[in-house]
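For reference, the structure I am asking about is given below.
Here the complex is missing a single protein chain, while all its other protein chains stay put.
Entry: subunit A
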Amino acid sequence: MRTIDVDRSLCDNHGQCAIAAPEVFRMNTDGVLEYEPTFDDALLDEVEEAIDVCPVQAIFLKD
């Protein structure tokens, strides 16, 4: 398992992460980000893409 952290003071709820890695990130009906802090190694490529595409670079891989 791997762990990520989203810096909520930076996150602006654009939802690009939810497009790149829908298994880990999703936008709720109010348009606010929800995510799984830990995820399976098999999803690492997708999560790295989410990290790359976040317009404000708010997502960090912790380990």
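Convention: a residue touches a chain if its C-beta (ideal position, glycine included) is under 8 Å from a C-beta of that chain, and two chains touch if they have at least 3 such contacts; residues count from 1.
As a working rule, contacts and distances are computed from a predicted model.
This complex has a chain not shown, and the name its UniProt record holds, of "Aldehyde oxidase", "Cytochrome P450", "Transketolase" or "Phosphate ABC transporter ATP-binding protein", is "Cytochrome P450". For subunit A, the residues in touch with the chain missing from this view are 12-16, 19-20, 27, 29, 31, 49, 52-53, 55-57.
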